[in-house]
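Next up is a structure, given as structure tokens.
One chain of protein is taken out of this complex; the other chains stay put.
Take a look at chain A:
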Amino acid sequence: MEGLSRRGLGRAALAAAITVPATVPATARAQTAPSGPPIRIGYSMSLSGGLAGNGRPALIAHRIWQEDVNAKGGLLGRPVELVHYDDQSTGAQVPGIYTKLIDVDKVDLVISGYATAIIAPAMPIVMQRNMTFVSLFGTGANNDFKYDRYFSINPAGSKVKETFAKGFIDLAMAMEPRPRSIALVNLDSDFHQRTAESARYLAREAGLRIVYDRAYPPSTVDFSPIIRAVQAARPDVVFVGSYPPDTAGLLRAASELRVNFQMFGGPMIGPHITAQKLQLGPILNNLVVWDVYAPEPTLQFPGTQALIEKYQPVAAREGTDALGHYVPPLAYAQMQVLEQAVKRVGRIDQAALAADMHASTFETVIGPLKFDALGEWTEERNLYTQYQGVQGNGIDQFRKAGTQVILYPQRYKSGDLRKPYTAGA
């Protein structure tokens, strides 16, 4: 071992003087409290009105992200502040909110609230101000605008017609015996019209005969005539697109009318919310449901479980969705995309942020994401899951793997399709 001379010590001291400021302060910065003026992120969020059931869990996920990022030194060394206003689930409130956020509050970054009905009204304001915009659960919101600074946190991808119902139809066509007919039922809403169009298109491609194809209005109270008419058409499989109150009504009616279909389900938004899982219980068994997340071992990414564990106590305190499997992971990922882009760019520059988002892959709690020219995911990830072995109405069974298995896509598959669907009979 070479002995240390005075010259050697002097060199070492000089080297330390040069290298320490370059390395140690960087580490120290990440661990010390953020300082300086906050980076303000503005958005509208549905905290009252029909969308609040998902808006409130999204806000909790955002707050968890804010705590996480501030605990790690903030963004660019500055603390992060969330500036949000309740849009009351009304699209008409949204343009005013974004005008105030950008022109009066002078926020640095904007993101969207929950769902297409809230995202679309924000687009003209955001586009006029050339802001980069990361949205949450918007389906085809940028199809007409074609805004190059729009980025969507929604697994549907940009080719909804060709891909949305592919998992459902592929699963149906893999059954033995192969089905020959299908019934399509959907709520008369923008999202469900698009999903039904996908099912219609792919069913025809697969050679399935469509024996029932009707939409129902949002004001429907009794769903038994719909289920009875579907039964009378004698389809092998049934594709349904519905929102929570209707989903409960449709599944209750299916149970009362003793349905027996080889496969039943689709984008039936409802069991995604914990209260409805608990209410329906065994009626969910063998129901095939489109989803964005399920607590299966095949769908775990860094941070997913930690987020869920942080979310659930807060949700219990605030009396909102208990499990948080539906919106919170995507809402957290929405913020991670913004965080990673800002860190890479190193400054708040809307054009540079958008360029980075188009060019980069993002590591998030819902897995790696990459955006295409329209800002949708380059690789759609419509999950088709099936509830299996649900017993009673306890919540703990929904926390563990095996209750909501993933059937599609193959890369996340965690179980096999069970049939028929008999609504718990």
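Operating definition for what follows: contacts are C-beta pairs under 8 Å (C-beta built on N, C-alpha and C of every residue); 3 or more make two chains touch, one makes a residue touch a chain; residues count from 1.
We adopt the following convention: contacts and distances are computed from a predicted model.
Q: Leaving aside the chains you can see, what is the UniProt protein name of the one that's missing? Options: "Ubiquinone biosynthesis protein UbiV", "Circularly permuted type 2 ATP-grasp protein", "Branched-chain amino acid transport system permease protein" or "Ferredoxin".
A: For the chain missing from the view, the UniProt record says "Branched-chain amino acid transport system permease protein".
Q: Any idea which of A:R63, A:R129 or A:R252 touches the chain not displayed?
A: The missing chain is touched by A:R252.
Q: Which residue, A:D108, A:D236, A:D321 or A:E339, contacts the hidden chain when the whole complex is considered?
A: Spelled out, the listed residue whose C-beta touches the missing chain is A:D321.
Q: Consider the whole complex, including the chain that is not shown, and state which of A:A199, A:I226 or A:V390 touches that chain.
A: With A:A199, A:I226 or A:V390 as choices, the missing chain is touched by A:I226.
Q: Going by the touch rule given at the top, which residues of chain A touch the chain that is not shown?
A: Chain A touches the missing chain through residues 47-50, 52-53, 55-56, 188, 214-222, 224-226, 228-229, 232, 244-245, 248-249, 252, 255-258, 273, 275-276, 279, 318-321, 393.
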